[in-house]
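The complex appears here without one of its protein chains, the remainder shown in place.
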Amino acid sequence: MRMKVGVLGATGAVGQRFIQLLAEHPWFELAALTASERSAGKKYGEIAKWRLDVPLPDKVKDLKVLPTSPEKVDADIVFSALPASIAKDVEPEFAKAGFVVASNASAYRMESDVPLMIPEVNPDHLGLVEVQKKNRHWDGCIITNPNCSVIAMALSLKPLMKFGIKGVHVATMQAVSGAGYEGVSSMAILDNVIPYIAKEEEKMEIEAQKILGEFDGAKVKNADFAVSASCNRVPVIDGHTEAIWASLCDNPSLSEVRDAFAKFKCDEVKGLPTAPEKAIIVHDAEDRPQPRLDRNAGKGMSVSVGRIMEYADGVKYIAMGHNTIRGAAGASILNAELFCKTYKR
Amino acid sequence: MRMKVGVLGATGAVGQRFIQLLAEHPWFELAALTASERSAGKKYGEIAKWRLDVPLPDKVKDLKVLPTSPEKVDADIVFSALPASIAKDVEPEFAKAGFVVASNASAYRMESDVPLMIPEVNPDHLGLVEVQKKNRHWDGCIITNPNCSVIAMALSLKPLMKFGIKGVHVATMQAVSGAGYEGVSSMAILDNVIPYIAKEEEKMEIEAQKILGEFDGAKVKNADFAVSASCNRVPVIDGHTEAIWASLCDNPSLSEVRDAFAKFKCDEVKGLPTAPEKAIIVHDAEDRPQPRLDRNAGKGMSVSVGRIMEYADGVKYIAMGHNTIRGAAGASILNAELFCKTYKR
Amino acid sequence: MRMKVGVLGATGAVGQRFIQLLAEHPWFELAALTASERSAGKKYGEIAKWRLDVPLPDKVKDLKVLPTSPEKVDADIVFSALPASIAKDVEPEFAKAGFVVASNASAYRMESDVPLMIPEVNPDHLGLVEVQKKNRHWDGCIITNPNCSVIAMALSLKPLMKFGIKGVHVATMQAVSGAGYEGVSSMAILDNVIPYIAKEEEKMEIEAQKILGEFDGAKVKNADFAVSASCNRVPVIDGHTEAIWASLCDNPSLSEVRDAFAKFKCDEVKGLPTAPEKAIIVHDAEDRPQPRLDRNAGKGMSVSVGRIMEYADGVKYIAMGHNTIRGAAGASILNAELFCKTYKR
Partner (left out) sequence: MRMKVGVLGATGAVGQRFIQLLAEHPWFELAALTASERSAGKKYGEIAKWRLDVPLPDKVKDLKVLPTSPEKVDADIVFSALPASIAKDVEPEFAKAGFVVASNASAYRMESDVPLMIPEVNPDHLGLVEVQKKNRHWDGCIITNPNCSVIAMALSLKPLMKFGIKGVHVATMQAVSGAGYEGVSSMAILDNVIPYIAKEEEKMEIEAQKILGEFDGAKVKNADFAVSASCNRVPVIDGHTEAIWASLCDNPSLSEVRDAFAKFKCDEVKGLPTAPEKAIIVHDAEDRPQPRLDRNAGKGMSVSVGRIMEYADGVKYIAMGHNTIRGAAGASILNAELFCKTYKR
């Protein structure tokens, strides 16, 4: 039996990725799409400017768009592609009304009783849901995934944790899709780099420590290292590339580091439809990973790692992941799948 | 009276920049252009595929292209836009024959008796010319400028030296022109980032220490800090953008750092025609510098610095400079100008 | 003595070009900038997001932005960079109040008593100003320039008029700047072509006939040929490229056509500061003109023509011009200069 799911904020760039990924999902049935008041009542195919390079699924075209309010939505799980400012008010309403809210928004990520998850990295943090329900007297709950840039970094840092991470420098080269369809004008970015993305460095500097922290059944104790981030926009459509330096306590050999990446796996995600065969793919070619060539690896859910090298204080490498699949819609869906598996829904 | 100058390897991307910058030079008269044996004897306008967005100067069109050999060239100074592998053999021939060779090639940069210069940073290193002549029994000499990526970094590190530089992390986002006209195919870079540039990280990790080192009249003692570089190619035509972290011994305030950048100047370059009014331009806008908007500042000779911020271990910022002007042709010309001023030529 | 001029709608892409071109103008003194009510009263440097690759002139930074209303503006000539929908109401108010309105907007181009001008093509049409003033009882007047795509086409068709133009097919490849700074999102155009520009084909199909028509002192009789246009957006920042087929009554040789382009000139624009030395530059290289290499020819005011070839029914060629200089701001300024010269202002 399939569960009914909905997408909150279904018309934007991330909303469209949710629809693409959910249209053929084996566990979930896409039953509800919400958008702004203005669009409610119309067919999705009429109001959405569909801009993916796969066609809008026929069965979605005729779905009536609903207002973003719990009493209008008939579903068990809702995926939130809402902007943070709206998510702040709306997501608790849905959680209160009994929905599982799998959110891509940043509004609740850092709340102490909200799980901030990458299923392959910290599946046990899902236990925070119990804490949250108790705290907030909600029938439902909010589960969040990290910022798109954080996911590729945090996932690639996980196998390095055993060497003792002392600190991280990271410079990102981020795709324009991360800002939404209208987020970056062509005049701004053609033949250019913009060395600034609003609030991005702040997110990169705090989210990974929570994800890589330890959950003791009541709360998460953050991992103890500092991240310094420089976030840059480049003329790439999809795929965030990150130059990462991890300074390490231990002094592993290059092949130990390569092995740690290559052998990384997580049993908890076995059988989840959206989990890729390999969460981390290691490239040995000297000029990989590249966003255009590697972003679709693992159907967009694998993070590619390459150019692994030693430096004075640890290891440097390149990590690259698809920002609107692994870094957004796919991340939320994988979270929801883990939830269903864990709680036998 | 104007000095006669020549360009060795005049048909490539850097060669064309030399021609553009020398065509109207107040001190130098462009008298000789060399290219491969195959092109020798033909008019420059016939063999060069001119690809700058300013027209090829008329008086250059009809210059006969010469073979790259000292006895064919009638000039006092030659600018070398040769590839390193060819420069290795050819530049000493010219120096031996009495030419001042102002070279953009990497072949001799790290030789202990060859000055590696940025006139605003280490004008005194020019003294190595005397050492070199004595050592090598040459009538002429070789003077080099750094790799294009190093220049923006080293110039911006100079004002931070007084705070004590302990180490540097740098991630570059480099323009395609740095690889020459045919260096990066469009299929490779459209909608893409290539996290690899052959030999670039190696250069970035050793050249700055020599430039920022101390010259005692006999040799240069390298500055004592490590650089770790991650070099990336992005779909930008001109202008290398660099995310730099300088870890510092002292703990300067942000405004002290800003001041150090903003007030940086060097008296030795006064009056040099190619020296920009400001070697470093500080941007306070949160999204600057950007290559497309800022690469032509100071006629391409200013390095733009912005997004200056503190981090746990020092200061992080963005530096950006025009890679084929400040980072190549303009750098060599400025070196030659300093030479002429110093030695009263 | 310099005339005072203003720019209506000074913050957008075309508005900024006006400011760039007027800042150092020998005849005009930039005295007034208007913007939306919201911005009025603030300094231009504070409210405008300046995005040209030349710096915002210092003296403009501190100009107070005015509301777009005649009684607030102290100037003789105003340049209109307003959107058509606003220009429709505002431009007549300014004309009525005695201003010469040199407009880049489409609102009044096709009115029978409003000159639609390219000074090198139809300088005599300026006489419509007298008709207009009489008709409308205005102290001032409105003078318009064509749509950016039309200018390159109409200018290049002018020398062909003597061969008898029977019809025109034109396919454009237009730069993103034509849509304004926020007009084309990067997600829409990176690695893409958009074969549609709202209302552009309609403009291309009617404006040239008026420009190339005959003015008998009272009205313009349109030139008698049909234009069929296909307008496409490509990932280029500035410079519209146009593939043009002109079917001709006569059967000129290729060299007669080349000569007609190359020798084209117009005495009426002599001495106008913004008129380029050559309105049309002929390229003989097989792969020119190209927008990135040729858009700045004649300081952006020359139209480049190349790949001139015969075909069954006439001649085909490529025309390319800078869309925000020759095709917008520069066009309006040249119109105003012709007005000043003609009416001895």
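Chains: A, B and C, in written order; residue numbering restarts at 1 for each.
Simple rule for what comes next: a residue touches a chain if its C-beta (ideal position, glycine included) is under 8 Å from a C-beta of that chain, and two chains touch if they have at least 3 such contacts.
Please read all numbers here as calculations on a predicted model, not as lab measurements.
Colleague: Using the definition of touch stated at the top, determine which of A:Arg109, A:His125, A:Arg233 or A:Arg292 touches the missing chain.
Modeller: The single option touching the absent chain is A:Arg292.
Colleague: So which of B:Pro235, B:Pro252, B:Gly298 or B:Gly330 would be touching the chain we can't see?
Modeller: B:Pro235
Colleague: Which of C:Leu8, C:Met153, C:Ile318 or C:Leu334 sits in contact with the chain that's absent?
Modeller: The one listed residue touching the chain not shown is C:Ile318.
Colleague: By the contact criterion defined above, which parts of chain A meet the unshown chain? Give residue numbers in ascending order.
Modeller: These residues of chain A touch the chain that is not shown: 51-55, 190-191, 237, 292-297.
Colleague: Contacts of chain C with the missing chain: which residues?
Modeller: 167, 169, 171, 173, 190-196, 226, 228, 230, 232, 234-237, 241, 243, 245, 286-293, 306-307, 311-313, 316, 318, 320
Colleague: Touching the missing chain, which residues of chain B?
Modeller: Interface residues of chain B facing the absent chain: 13, 51, 176-177, 181-191, 235-237.
Just so it is clear, only the chains that are shown with their structure count from here on.
Colleague: Hey, what residues on chain A touch two or more of the other chains?
Modeller: Residue numbers touching two or more other chains: 190-191, 235-237.
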